[in-house]
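Note that one protein chain is taken out, while the other chains of the complex remain in position.
Every chain is named by a letter (A, B and C) in the order it is written, and numbering of its residues begins at 1.
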Amino acid sequence: MAVKQYIDAIHDALYEEMQRDERVFVLGEDVGVRGGVFRATVGLYETFGEYRALDFPLTESAIVGVAIGAAAAGMIPVAEIQFADFILPAVNQIISEAAKIRYRSNNEWSSPIVIRAPYGGGIHGGLYHSQSVEALFTHVPGLKVVTPSTPYDAKGMLKASIRDPDPVLFFEHKKLYRLLKEEVPDEDYVVPLGKATIRMDGEDITVISYGYALHLVLEAAQLLSQEGISSHVLDLRTLRPLDNEAILTAAKKTGKVLIVHEDNKVHGIGAEVSALIAEQALFDLDAPIARLAGPEVPAMPFSSVLEREYQLSVDKVAQAMRSLAQF
Amino acid sequence: MAVKQYIDAIHDALYEEMQRDERVFVLGEDVGVRGGVFRATVGLYETFGEYRALDFPLTESAIVGVAIGAAAAGMIPVAEIQFADFILPAVNQIISEAAKIRYRSNNEWSSPIVIRAPYGGGIHGGLYHSQSVEALFTHVPGLKVVTPSTPYDAKGMLKASIRDPDPVLFFEHKKLYRLLKEEVPDEDYVVPLGKATIRMDGEDITVISYGYALHLVLEAAQLLSQEGISSHVLDLRTLRPLDNEAILTAAKKTGKVLIVHEDNKVHGIGAEVSALIAEQALFDLDAPIARLAGPEVPAMPFSSVLEREYQLSVDKVAQAMRSLAQF
Amino acid sequence: MGELSRHRVLGLSDQQVMDMYRFMVLARMVDERMWLLNRSGKTHFVISCQGQEGAQAGAGLALQPGLDFIFPYYRDLCLMLMLGHTAKTELLSAFGRAEEPNSGGRQMPGHYGDRKLRIFTGSSPVGTQIPHAVGAALAAKMRHESYVSFVSFGEGTSNQGDFHEAANFAGVRKLPVVFFCENNQYAISIPARKELACENVADRAVGYGFEGIAVDGTDPLAVYEAVKHAVDKARAGEGPTLVEAKAYRLVPHSSDDDDRTYRSREEVEAAKQRDSLIRMKNYLTETELWDNEKEESLRKDLLAEINEATTYAEQAANPDPASLSRYVYAEAGDQ
Partner (left out) sequence: MGELSRHRVLGLSDQQVMDMYRFMVLARMVDERMWLLNRSGKTHFVISCQGQEGAQAGAGLALQPGLDFIFPYYRDLCLMLMLGHTAKTELLSAFGRAEEPNSGGRQMPGHYGDRKLRIFTGSSPVGTQIPHAVGAALAAKMRHESYVSFVSFGEGTSNQGDFHEAANFAGVRKLPVVFFCENNQYAISIPARKELACENVADRAVGYGFEGIAVDGTDPLAVYEAVKHAVDKARAGEGPTLVEAKAYRLVPHSSDDDDRTYRSREEVEAAKQRDSLIRMKNYLTETELWDNEKEESLRKDLLAEINEATTYAEQAANPDPASLSRYVYAEAGDQ
């Protein structure tokens, strides 16, 4: 076991999968010689050569489209989109193509690609280096969408994504890259996609979250435990497919549910989680299903003052949890 | 008053707005000489000339991007995307650009464009001429998303969209184009965006829908009324911004809510409607909030047999309504 | 005979050019049958290859079926027939039957795909297949495999961003891919001069650092020569080529179109005089490989084949409605 940051976990998963299977390769802007602008692919160029750590021209649609074609010919491409905000030029290739290839070919062809992208704000990235884009993809059958929140999960889920026979969007919250360290096994392991996990066991309220926001929830839960409020915290980890069973079990456990995410609220991830509960566990509820999410503005501004105003914080989260507990 | 089809209502709205304001022009593939593949722009070329009914090369990103630039210079462009399925190459221009221009320029610039697109299935269009894409955009602050379900609304809401100072995605269900006729005033009128409307007043269950599915709901409601079940039917009309008040009022009216749409269910429009109710009217509910929607498959297949299996029908809708009433 | 033995000069046997012609006629006749079925209300949709058979036949002959990766577009009926599809497979597809190889009835006709023939599955949004072809070419280069990627598309589609981005990357990495633009002069109603301002689509190749060749698409031998050159070059590791075959779409865009609203009958009639089928027949006749008797017997045989295929397809089973939800993701046992 070694203690690793999230970014190292990502790097190691890539390195180990490339070692394990020579069909695996990474492609994207600055992923080769430079080792990635966040340094996730550092050293891969030196170890695996120019083609398996492939510097790609500044063309996101082609990055994904070329990955799809390489996968059709038997490779396992891991594409990097430099910032999640810049995935939008590739949406046609992701939704019209990758998501539908197995279905439209009646299972003859498939699209075993991974698309990694750093998302989320709080790093002074302004409107276009801070966005959460997961909700643009979670509605789409044929895709899987994952958002691990810890180094252990990041490594295990990236490996699972690379080995998955279908297209996976793998979103890495930028604030997590160097936020915390944890023990990550040296031996090979995977964390299965589609499974949520309980991060804290509690009795009074259920809080459902993922990504960086989860850590705010956990901090807030610590705070509240000193006030005598016991929180049950579920980390979704995968946003498509959702782990319906885990969500319903967690909701029923306390009868009071709060969903927390950084992305804006309306038609966001929390909507489906809430709707699922309202559909299948309504009579287990003791309070309205609450959502705490980013504001309904186009994106996170650059000015520190505005950025702070936009973001969730331990305080804001604790306040929402407290209200729910007191309901 | 004249009796008009939905497609005529669209055409007339375009014609009248172009007459009224010379900044208004249409652009898109085959919208000029051909008058549009669905004939929505027929005659505009002859009346307003080659530039105001502008045949555009086969490049959706440029159609929207050029519209944005023309709007910046003072025009009011109405872009046609030939089929909603083909809006995906333009997603970057819509979400990164149109939606964020006012916000990012601190209100100096804006993007008063309309993007019209025929959506929905049931016309043997296969996977790529049948999709519902509204849920890809309803999450995005800065956009408005409208889906009128009648000729009257189509005309009034298209006019409202053209006069709206912000970008509006205007989705026209293809099955509605020639499905029904109704009286449409000759004089100028608008139907405001952001307002839902009650299509049937009832007591036992509330059904919330929009677009073509709404008509299935209304037919089913007729059927059920013969069984003694009284339905309260709300047509959302605008999907962003949702008319929260109307939704909550309608939900509270009967305490039993079913949301019906053609698009697939998970993370779909119904999720937000349900979540809104679960958040703000939970204790007014007498039954779990139900959703009836398209299946979780990538898109509607071509084979008539599969297409039928995919689609909603009066029967399927009536069955869901009956179950809810009996709850 | 000098001028007349062009195919020999190109290294083609008499049998090969006659086969080529056979496929062109088969494609035309299947295509015409599809229109008949549509107009009689039996099928929902047709999109035609008519006018592009010569271009496709020339290209098809230059490829190695089953080795090369093919990324076709919806007009490539003649090309598909040359690569291994049949009247039967495509008529099954017209009816959306379970058995059709492209998609098991899930997709509209013309949306080709066949794994065993290395024909990748296509969609409707135009141009998306171009980066796919480049991706397969990248895989060939990475693994030192000998296949070539071949991708076709219309001149209207050459304006899409995906064409540009894919061609650029292929040029930078000198990948074994042939870009085949079938310029039929129209993108639905929009004539080429309102779609693009360059003289030839092939002129775009210079912007990607590789060769562009414009060729008469009604001359199958000329197209063969150009595509063969491109394929050989790609296989030899010398990078991509953009071949533009200039042809004409002889029928409306699809069964939903009415081309009288945007082009004159005179223009269409004039193009019909330059039909590649006529040209090829004349060539074969002049080289004494062909005569009216052979023509008649060919058409009779093909008609019988098509009739049989139609009957078969009409009676074939539809997909099982319960299969609607299958293959969204891999199922246990798939890879």
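Throughout what follows, contacts are C-beta pairs under 8 Å (C-beta built on N, C-alpha and C of every residue); 3 or more make two chains touch, one makes a residue touch a chain.
Quick caveat, the model's predicted, so the values are computed rather than measured.
Considering the whole complex, the hidden chain is in touch with A, B, C.
Across C:53, C:162 or C:182, the residue that sits in touch with the chain not pictured is C:162.
From the options A:129, A:159 or A:215, the residue with contact to the unseen chain in the full assembly is A:129. Contact with the omitted chain, checked across B:142, B:268 or B:294, is made by B:142. In the full complex, the hidden chain is touched by subunit C at residues 159-165, 168, 171-172, 174, 193-199, 203-204, 206-210. Across the interface with the omitted chain, subunit A contributes residues 29-30, 32-35, 37, 55, 57-59, 61, 85-86, 88-89, 124-129, 295-298, 301-306, 308-310.
Residues of subunit B that touch the chain left out of view are 25, 51-52, 56-57, 59, 61-62, 64-75, 77, 89, 92-93, 96-97, 100-110, 141-142, 144, 165-166.
What we mean here is this: only the chains that are shown with their structure count from here on.
Relative to subunit B, the chain whose mean Cα position lies farthest away is C. Rounded to whole angstrom, the centroid-to-centroid distance between subunit A and subunit B, based on C-alpha atoms, equals 30 Å. If you average the CA atoms of subunit A and of subunit C, the two centres end up 41 Å from each other. The set of subunit B residues that touch two or more partner chains comprises 61, 85, 88-89, 127-128, 296-298.
Shared interface positions of subunit C, i.e. residues touching 2 or more other chains, are given as 103, 106-107, 111, 123, 125, 161-162, 328.
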